[in-house]
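Apart from one protein chain that is not included, each protein chain of the complex appears where it belongs.
Coming up: chain A.
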Amino acid sequence: MLLPPGLSLSLQAERPLLPVRPRSPPRAPFCFSARRLRFHRQHEFFEDGDIHRHLYLQDILTNVTEVTERSKVSEFSCHIVGCCQVFDTLEGYEHHYNTLHRNMCSFCKRSFPSGHLLDTHILEWHDSLFQIMAEKQNMYQCLVEGCAEKFKSSKDRKDHLVKVHLYPSDFRFDRPKKAKSSIKHSKPHSKRDVSMPMDVNVETCEQSQADSMEICPSESTENPTQLASGPIPSVQEKQLYKSRIPSTVCFGQGASRGFKSLKKKA
């Protein structure tokens, strides 16, 4: 296919418009009438391009295993006052910091898994006006980001979370307030105490509460996707094999898996 030479030079120049004849309806038996075409997602026009994409995805998935080398650094300890954890990788420190310190309440030193939950906590536990306001209007805001609902009590909120947002009834980041005294009287925090409400505390997940989350027997999925489990990641001293996506995938309509780039750390 040959394009006129110097075509790219004409990117700027203004050109006069050729005079246009007003449009007339086609005269039978002719039927052409210029129209913009729109295609829906299942249209056969998309077939060739979709095949090309599926081949690309499949190609990527066959190369899905990646090796990430964690470069070790000389040991260092967490710089947060009162925390003495020691690390030898930056990633380990990053994860520690985000888990324990990033969303930490500065009043009671408890950690929260997200900024939204921390904000909610501060409002409900440390804002002196909150209790007064809560007697007059709904003040307990929904824990799901993007939901604007507010409730009279944390109990009502919990019912909402379970009913509307399908949260587990024992959602662990919404533990009820403990004794009132605990607001003022936060102990000098040893590392253990840092985030009480999220302790590993398996036995508190009562049997009955979990019932609502029980799983119905599997309904067969319509996806003709077949998977085989990927290699088991083994954490070794220096290497971490990660395979994010099951390695063998068959593509069918509506069931193509995404990609995984092949980044490698030098």
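Here is the rule we go by: a contact is a pair of C-beta atoms (placed from the backbone, for glycine too) under 8 Å apart; a residue touches a chain by one contact, two chains touch by 3 or more; residues count from 1.
One rule holds in what follows: contacts and distances are computed from a predicted model.
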Completion exercise
Taking the list "Conserved oligomeric Golgi complex subunit 4", "RBR-type E3 ubiquitin transferase", "DNA-directed RNA polymerase RpoA/D/Rpb3-type domain-containing protein" or "Transmembrane and coiled-coil domains 6", the UniProt entry for the undisplayed chain gives the protein name "Transmembrane and coiled-coil domains 6"
Handout entry: Contact set of chain A toward the excluded chain (per top definition)
Key = 1-4, 7-8, 10-11, 15-24, 27, 29-41, 45-46, 48-49, 51-53, 56, 91, 94-100, 102-103, 111, 113-117, 144-147, 164-168, 171-173, 194-196, 198-202, 205, 210, 213, 215-223, 225-230, 232-233, 235, 243-246, 253-261, 263
